[in-house]
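Notes follow once the structure below has been shown.
With one protein chain removed, the remaining protein chains of the complex are shown where they sit.
Chain nomenclature is as follows: A, B, C and D, assigned in order of appearance, with residue numbering initiated at 1 for each chain independently.
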Amino acid sequence: MVNIKLKINKVSLSKITKNGRALFLAYDHGMEHGTIDFDDRSIDPEKVLTIADCGLFTGVILQKGVAEKYYDSKKHRVPLIVKLNGKTNLIADPDPYSPQLCSVEEAVELGASAVGYTVYVGSRYEAKMMDEFAKIERETDKFGLPLIGWMYPQGKAVAGKEYSKEVLSYTARLALEVGAEMVKIPYSGDRKSFSWVVKAAGKVKIVVQGGPKIEEGRFYQMVRDVLSAGAVGLAVGRNVWQAKEPIRVAEEINKIIFDDKEKGKKKNRIDKTCGRE
Amino acid sequence: MVNIKLKINKVSLSKITKNGRALFLAYDHGMEHGTIDFDDRSIDPEKVLTIADCGLFTGVILQKGVAEKYYDSKKHRVPLIVKLNGKTNLIADPDPYSPQLCSVEEAVELGASAVGYTVYVGSRYEAKMMDEFAKIERETDKFGLPLIGWMYPQGKAVAGKEYSKEVLSYTARLALEVGAEMVKIPYSGDRKSFSWVVKAAGKVKIVVQGGPKIEEGRFYQMVRDVLSAGAVGLAVGRNVWQAKEPIRVAEEINKIIFDDKEKGKKKNRIDKTCGRE
Amino acid sequence: MVNIKLKINKVSLSKITKNGRALFLAYDHGMEHGTIDFDDRSIDPEKVLTIADCGLFTGVILQKGVAEKYYDSKKHRVPLIVKLNGKTNLIADPDPYSPQLCSVEEAVELGASAVGYTVYVGSRYEAKMMDEFAKIERETDKFGLPLIGWMYPQGKAVAGKEYSKEVLSYTARLALEVGAEMVKIPYSGDRKSFSWVVKAAGKVKIVVQGGPKIEEGRFYQMVRDVLSAGAVGLAVGRNVWQAKEPIRVAEEINKIIFDDKEKGKKKNRIDKTCGRE
Amino acid sequence: MVNIKLKINKVSLSKITKNGRALFLAYDHGMEHGTIDFDDRSIDPEKVLTIADCGLFTGVILQKGVAEKYYDSKKHRVPLIVKLNGKTNLIADPDPYSPQLCSVEEAVELGASAVGYTVYVGSRYEAKMMDEFAKIERETDKFGLPLIGWMYPQGKAVAGKEYSKEVLSYTARLALEVGAEMVKIPYSGDRKSFSWVVKAAGKVKIVVQGGPKIEEGRFYQMVRDVLSAGAVGLAVGRNVWQAKEPIRVAEEINKIIFDDKEKGKKKNRIDKTCGRE
Partner (left out) sequence: MVNIKLKINKVSLSKITKNGRALFLAYDHGMEHGTIDFDDRSIDPEKVLTIADCGLFTGVILQKGVAEKYYDSKKHRVPLIVKLNGKTNLIADPDPYSPQLCSVEEAVELGASAVGYTVYVGSRYEAKMMDEFAKIERETDKFGLPLIGWMYPQGKAVAGKEYSKEVLSYTARLALEVGAEMVKIPYSGDRKSFSWVVKAAGKVKIVVQGGPKIEEGRFYQMVRDVLSAGAVGLAVGRNVWQAKEPIRVAEEINKIIFDDKEKGKKKNRIDKTCGRE
């Protein structure tokens, strides 16, 4: 029997969670959507990193180029999550593929506390992305780095069923079967079906994607619902940095996600002046 | 002449068989079918591993992610068989391809006693999977690990002939020609044709796939038939963990497969309390 | 100038020829055709290896899996020729491709005295197979192992011209241009055109493929014709192991191929009892 | 945790800029357009290198073959920028792909101070080029070499929108997201929209491509406009070496780009006789 000498590092989510809960600021829209989501403030990575720091996010999601030029692990307190693949939305292929643009080693050098990779589940390039994902999972294991699966139902085969209990639970389960540590998926829309999705993922933690900007009250309700269904948090972008007062919104979300987890503990409150203009 | 220094390890099926017979619990349905096959019990890998342990299975079939998070070679007595490739059934391509998601080295690290890989025989991606299979076979040889060929006739070229004597015997023979140690195939439906399939495989051992849940009596009859045709056992999933009393069903199958092989030996009986609720 | 240190081993056909002539028993039909060519005797590699041994064949052609489980270089006296690529005939693509399933190193480890690789000349995957062939040729050179080109005209571009003087001489020449040591091709059907095919191959030796079973007398005549046209022998499968008395047929072919080469030498006669039932 | 020992070199644009501004002479038209842009003078790389030297360009853009045979870092004072990929325009595919023809290591050996790579943004081969770009970016980082993204909107998906604010700002942002140091893009045509493009690129510097020869006055106006919109300079080819007096034109452009940056500094003036015929 050949001896396997490689020591597997213990993978842990502790750097990007607080009391088991997660609140990520997503900011890879420049890659995925161009500048359409941005205004004069949000187009500037510096300003968005201030929001991430002041808003007590447990992670900020960046592509490698933005991380390289703007993120400084000595200066910023928000942990870095590097998105490893990405694509533009210019070629509107109903069956998308997103190539890997950053290696795990590069992400580690940039100071990442976790990495993410999108699999378009149901796309006819699914096999190619699953293959890449599985190889990345092998790499992250070596570094003890958590791999977050952006598992998004997309492609002609799942058109119209992207939010169904059946497809979303399949998607969440896939993250477990292939070895992710955490999975980022859309919300099904109701707590009952989403409880099944959570069960399907087993020991894999679920964060819900924020999606386009909606009315604040409705957004907070969604956060409450996904938590009560068993998710550990969310990754939010536009609903924060497109808001008039991003820090105030971050504060509200912080309360929903972390407060019940901090009973009897000293609360980690947002600084009243930090990042407010 | 260049010297070949690599020592080839002796590959043996002894870890995943008992007296030459095999009974595997298949549980990779989360990858292949999503959550449609599961209920509140079977969706939980922990509970299915208890069935595998208590039911005296000679192997449990898992994808790498589930193995990594739930299987502990110190705690579980059932040997681990890691399925190396997998795909979702969302893209219903009549000519399927299933990418490799786990390396042989990873499987060894996870504590695997054997590995499996699916070749869709007759698919237009057959050459690609045969190529991958042959490379994996080379790897498993180095580790002395048995490679089980999931040889499934599927694709436009074999549509309607998946259970024919001609196609199934071709499929079984392929496992021999390409160097598998064991082959998992569907049952042809009658003992006579299946005897020819067994002959075609030569020294390669055959296990039959269980398929969707059917009436218990009919299932036990199938097990008896495939054994009398020369197969060494079966890989069963839904017919056990979808049953009301999985351990009782496992007990019945154990009797059929192992009893005649244990005459005069101390029988390895299922514990009357283990895993029953 | 960079120094090339690699010593090229002298490649020789001496292990698989006798007095410059060759008689190979082909037995890779399980891969290429399934079990349709087999009966209860010929489906068993053990029995076919006995025919190869007793029939004084100068080589037996096997896929790696059959070689691994049945061929023992200490027990069998027939030299082993490993076929490196192979495919099923289930997907009846008019333009076939056959993937490499065995590396040169594996073949050496299995005790091979030569290896073979099929190029479907005229297939739209011709470039892919030529590329693989050329790389294998490089490998076999390192091991001093002869590479036999299975050069078969097949594909829409050559349909109906597979046995023409023009296409077959092209095919034979290709083996010379690309660096094979020996080439296995179909017979054109007449000695005159085949003499040109032999000329085209130059220093590359030609063996003719046996093809499907035909009437004995006609088969022996074909053997005489190809030899008189300049081929060094043939690779025969079905015309031997589908025959009622394989050893007697082997004896006849041995006489045609080797007798005129053994004048004044001690003849290497087939044992009267060996392998006869 | 595995230790990353690789030291990342500090990437700097200082070798190819002057006071933060850039003026490159593009001369890879032989690859991209053939000889159609050339006359008896401009077809000769020697003469074009004289223009680059005498015209005080801060970089000359060459394919590796021209660099290898004509550029001598001891003789020429203009810094070398090697274009890493390239293609002919003979196959007029609406969705272009341009293969890498020179490695980063080769470029370093040729004496390059920077390298460039074209991504056709919006082409259906975009993912392939983004993948190659990202890998090159990793290589250039090791050498501390700046990577310039030739980010050109091209392909059926962006047809007719190549100069729109939306597409050009997306393109510029892409350079930032994927880790380029500088980006070369077309001019949108008006300062207002181009200011947004500049903002999108953030810390990534923008140079504008010169395009086909136009009337001198209009060309100088464009240079003024792109600078006032925030670009750091331009890459010009035909508007210089197709001009009757290339050095005089270079002198004019030098004034526009560098003069306001050199107030109070000793001006680096073009030699009155250098390169004039």
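One rule holds for everything that comes next: a residue touches a chain if its C-beta (ideal position, glycine included) is under 8 Å from a C-beta of that chain, and two chains touch if they have at least 3 such contacts.
Because the structure is predicted, anything quoted here is derived from the model rather than measured.
Looking at D:S103, D:S164, D:S195 or D:Q209, the residue that reaches the missing chain in the full complex is D:S103. If you put the hidden chain back, the residue from C:D39, C:D72, C:D131 or C:E245 that touches it is C:D131.
Against the chain not shown here, chain D presents residues 9, 28, 30-31, 34-36, 38, 40, 43-45, 63-66, 68-70, 86-88, 90-93, 97-103, 105-106, 108-109, 142-144.
Counting over the whole complex, chain C has residues 1-2, 4, 6, 8, 121-124, 126-128, 130-131, 134, 137-138, 153, 155, 157-158, 166-167, 169-170, 173-180, 196, 199-200, 202-204 touching the chain that is not drawn.
Here, only the chains that are shown with their structure count from here on.
For this pair, chain B with chain D, the centres built from the Cα atoms lie 58 Å apart. The geometric centre of chain A is 36 Å away from that of chain B, both derived from CA atoms. Counting partner chains per residue, chain A shows two or more touched chains at no residue at all.
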